[in-house]
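A single protein chain has been omitted; all remaining protein chains appear in their positions.
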Amino acid sequence: MVSLLMEIGIVLGGPQGAGLETSMHVLARALARRGYGVIADREYYSNITGRHSYIHMLISSIRLPRSVRYPVEILASMDAETVFVHFSDVAENGIIIYDGGQASKSVDDVPSMEGYTKDRVRGVLTKLGVEPTVRSVVSFLEKDRGVTPIEISFASEIRKVVNMFRIDPRQASRYVSGLIVSAVAIVLGLEDKFVRYGFEQQFRERRHLAEQNMALYEILRDSMANLRGIAKLSDPEIGLGKVMLVTGNDMVALAKIVGGLRYQSYYPITPAADESFTIEKYEYSELNGKAVGPVIVMQTEDEIAAMSSAIGAALAGARSATATSGPGFDLMVEGLSWAGANEVPVVITFYQRGGPSTGQPTRGSQSDLMSTVFASHGEFARVVISSGDHMEAFYDTIEAFNIAEKYQVPVIHLLDKFLANTIASVPTPSIEMLRIDRGATSPGGLSYKRFDLSSLVSPRAYLGSENTVMWYSGDEHDEYGHIVEDPEIRVKMYSKRIEKMRIILEETPTEIKMGIYGDRDADYIIIGWGSVKGVALDAVDILSKKLRLCYINIRLLWPFPQKELLDVVRSTPRDRIIAVEHSYGVNIASLIEVTTGIAIDKKVAKFTGRPITLNEMVEAIERIVYRNADRVVLNYGA
Amino acid sequence: MSRKSCIHCMYFKPNVHYPYLGLCVLKNEQGSTVETAEVCENFKEASLGELKRALESQGWLYCITCRKTITDEEELESHVKNHIVVSGVVIDEAISEEAPLGD
Partner (left out) sequence: MERRHEYKTSLWVDWCPGCGNFGILTAVIKAFEELGLDPSKTVIVSGIGCSGKIAHFVNVNGVHALHGRAIPFAMGIKLANPNLTVIVHGGDGDLLGIGAGHFVALGRRNIDIVVVMHNNGVYGLTKGQASPTLPLGVKTKALARPNIQQAVNPVLLALSSGFTFVARGYAFNGVHLKELIKMAIKHRGAAFIDVLQPCITFNDVYTAEFYRKVVYELDEDPNWDPIVRKPDEAKEKLLKAIEKGLEWADRIPIGVFYVNEHVPTFEERLNKRAHRYPSTNPANSVIEVGGKPTLSQQEFEELFKEYIITVEK
């Protein structure tokens, strides 16, 4: 076993709702406390409990990780299913931790595994000449790949704790998760105090669980003494005094509160609702007598009400938003048209998941690009922005409100499940650098014209302004907001709204439009957006010794920054541009072609619902560059 | 399955995810017992009749082997032959606390 690695990949697996999440939180906190960089992708089924779930982590001592990769050095399984589903993910000389009590289970003994998965696993095992039992698979890994098997009898180890304390059988999962955390922490050689920190933070309100889990840890530490530190990482040298350990949902929620959101509407939908729950947790706080909020978080009867009420709140002068996913956004589309027609500053945070229709509610995708850019009847100005990682998501959330209010347009902040659910250690954002720009406002007054035609953006008074009366109508309207059908006014008002797109493009700084990384004078240019960013940047780094690569991360999706993109790619031969996206069509390529005339033939696509991992990204680029592939479709990962 | 353990006993309610941990109704109302190597003197397997009565009064039973909820006698009769059917399970708090957004 190679020790003193700089980075380690870990997969934790088990049934949903049975302690896996707790394991991840405890471990991530313990590692972050020690100073390591942590990223954890969470994969799960559209199911409350019982189906297979896994956490795919990358821990680093040299940087804050931004992607995950296969194979992994450690596989820690809470059940038999994890062993069957993930054994091929374990690296040479890696480690597999599993429950001895499950050793005799065969693939047929796992009712929660889908038939297709069972067939595939059986097929692979048959080809390898391995019996489809946990014991045989572990034995195969040991012999064939030099993997160190660590068999722990979960029942016996936990019994030792039971003998010491009274355990509530409804909390059995807390001990299984404690066991997994302990085993992983031990092989990582993590000091006791960090493990304690993890448990204490997790069980802040139930100290007895922290104490009992520490007792379990100590028991294991002693029985695994000779395995301690066999996968130790080098000392962390990232140099941050403190980090935030957050999901993308959390990051956006916090940013909204800082950015002045005071009304959020939502309908429960995966993977967006967690953002609203976090905002609700902080709906009203007092810091040294200073009130933060109240932020009204409104769970509506449907997404139509969510969009409609967010618009209503904005008309009254509140920074207002809603958060949803594909099916919910579809219901909001008529509202989007009303917001566009009435120049309402409203933000829709759209977390993409697998579609179409109900699709894959708990899996990620980037398949809704066209939907957000082109949805809704009629022509009107809208802005679509996207974020490539947690930090961007924080700043972009506030920028979304600024853009919405400055230009009086609906703004769609397009994210995805990968970002929403991934936990990452990130630096604390810089609050003092932020700007809150409410755009051109007006006190109103007698004969106030809400849609004054003397400027593209008419100074905005809110409903309720003193001595002010205004109108809004979905119908075409005059400067006062009254219905009008006269053809001249129609042309003026319709054009005014659309022409705002021009000034948005003129005034938005380039760094908000796109991030350009690497060698401008590159052999190949990779273009992506959203959750492609991290894995693309890592791939560019890895390949940098043999290839000069540039990665462009598009952030302003609409109005599309064609000028800036053309500037960068102008002198690059067409077949040296690669588009990457978690979708079938890699639709960013089509959007680029429609707006700039540049056709992109080289595409990397993944639409299994799982994220593109670093090894896949590197391999895909190599296939395009060295083996002349045009379209690479990736599909690794359970 | 010649050796019997608590999981076969009618007084044992296993944790639905980790059946080797559970509640022994006889020994300890609020405490818990881990499946022991040897059963105690109060060990008793539920008869089919007792299981049927439990089904009637509770509305459901659970098959540990299949991880399936049983709601009628026909199902009960087909599972009880070769599987471990218990008259009650302990619902783990992790289910509601860790459930992800699923839809």
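Which chain is which? They are A and B, in the order written, and residues in each are numbered from 1.
One rule holds in what follows: a residue touches a chain if its C-beta (ideal position, glycine included) is under 8 Å from a C-beta of that chain, and two chains touch if they have at least 3 such contacts.
Every value quoted in this text rests on a predicted model; they were computed, and no experiment measured them.
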Interface partners of the hidden chain - shown chains only, full complex considered
A
Sole residue of A:I48, A:V124 or A:M244 that reaches the chain not shown, by the stated touch rule:
A:M244
If I consider the whole complex, including the chain that's not displayed, which of A:H482, A:R520 or A:K546 touches that chain?
A:H482
On chain A, where is the contact patch with the chain that was removed from view?
29, 32-35, 193-194, 197, 236, 240-246, 250, 254, 258-260, 262-263, 265, 282-285, 287, 290-296, 298, 300-302, 304-306, 308-320, 334-335, 338, 398, 425, 428-432, 434-438, 444, 462-475, 481-483
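The working rule: only the chains that are shown with their structure count from here on.
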CA centroid of chain A to CA centroid of chain B, Å:
39
Okay, in this complex, where on chain A does chain B touch?
15-22, 42, 44-50, 53, 101, 109, 111-112, 154-155, 158-159, 162, 166-177, 268-271, 273-274, 358, 361-362, 421
For the chain B and chain A complex, residues of the former touching the latter:
13, 15, 17-18, 20-23, 30-35, 65-68, 90-96, 98-103
